[in-house]
Structures are given as structure tokens and as C-alpha cells.
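Below is one structure. I have some questions about it.
Every protein chain but one is kept in place in this view of the complex.
Showing chain A:
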Amino acid sequence: MDNSIYKAYEDEIQSLEEEIKLLTEKYEDSQQESTSFSDEQILMSIKSLETEFQGESEGRESPSDLKAQLESLERGLSFLMKFTGIQFTSHSKKTVEKTQNRTVQKHRLLGNCHSLSFQLEFQLLEIQNKENVSAVITDLSIIMESGEDSDMSKFVSSTEERGNLLAFFRSLSCYAEWYEHRRSTFLHFK
């Protein structure tokens, strides 16, 4: 039995299935990234979900499962923000490139650490290797509210140059605490 006659079709089937998976992900990413709902809309949706019939689920999660999942995620996020002191107030991302092994996303992140506000923009490149996923930051742009501090601006520009996002966050917490301490001390003596 000569199996090579099937090979061309089987190869095409595999490549089509991969392409379909990728296109589906692209479509869903784009839907997710271009949509935005307000907190009121979300609260209203939670309420209306509670009145949905159980039988409607057919293979998807039940309304109570969805609600539980949402609450658990919100609890986790709230814990992290409280623990690290880093509060993200806005996050938007756009998938710029997506192939089987590579994903490039543009991120825009606003937030504050104690009383220091920051605005970040960067590009995140993720490459799927055999064993793991590698992530690289490029085009990092950092805007700090308290830009007058010369040490801070030197630190910010060297961090931007090297794409050193991790170092920025690690130093931010330290600096913010020190800044907060200095500010309250100053106010105390005023």
C-alpha cells in the first residue's frame, strides 16, 4: 500500500488546520482588544447572567461558574496590586503580528506605585522555542509624573535604552516608598 499519494492531502490538511487556528486566535484577539465595557455594563451583565436558565449552557460554563471565575480572578488581581503596591489603572494591548511561533504585541499601561504615576508603552515579542517561550521587550517608553527629579530621569532614560522593564518595576517600588517617606517627613516638618 503506497501511502505517499495521501501525503500531499494530509500535509495540506495539517497546514490548513494550523492556519485556521491562527486566524481564529487573530480574530478573537482583535475582538478582545478593540472592545471595552464600563464597570456598570459589567455589573449589569453579572446581574442578568444570574437570571439565565441553567439549561442554556450546553457545553459552556454555567452562569454561576463564570461569575465564580470572574470573582476569583478579581480577588487575585486585587491581592497582587495591594501586595506589590503597583496599581494598574489602564491596560490596552494590540496584537501586531502573530505567526505560529512569534507574537508581537504593543502594550500601553497606566498606573501608579504609591503616589508615583507612570505611563508605559512597549512592544513585547514572544517566541515559542522547543522547550519554552522567550519574551523580549523593545521600544520601551516610560513617562513618569514626577519628572523633575534628575536622578529619576537619568534612571528612566537608561532603563528605556536597554528595554529594562523589569528593573524599572523593581526600582519603582523602592523609590516610591522612599519618595513617600520623604514627602510625609517633609510635610511633617512644614
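Following the convention adopted for this analysis, a contact is a pair of C-beta atoms (placed from the backbone, for glycine too) under 8 Å apart; a residue touches a chain by one contact, two chains touch by 3 or more; residues count from 1.
Basically, contacts and distances are computed from a predicted model.
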Hidden subunit of the complex - UniProt protein name among "Phospholipid/glycerol acyltransferase domain-containing protein", "U3 small nucleolar RNA-interacting protein 2", "Centromere protein O" or "Cell cycle control protein": "Centromere protein O"
Residue, one of A:140, A:156 or A:176, that touches the chain absent here: A:140
Residues of chain A (touch criterion as defined above) contacting the omitted chain: 1, 5-6, 9-10, 12-13, 16-17, 19-20, 23-24, 26-27, 30-32, 34-37, 41-42, 44-46, 48-49, 52, 60, 63, 66-67, 69-70, 73-77, 79-80, 83-84, 86, 88, 91-94, 107, 109, 124, 134-138, 140, 162-167, 169-170, 173-174
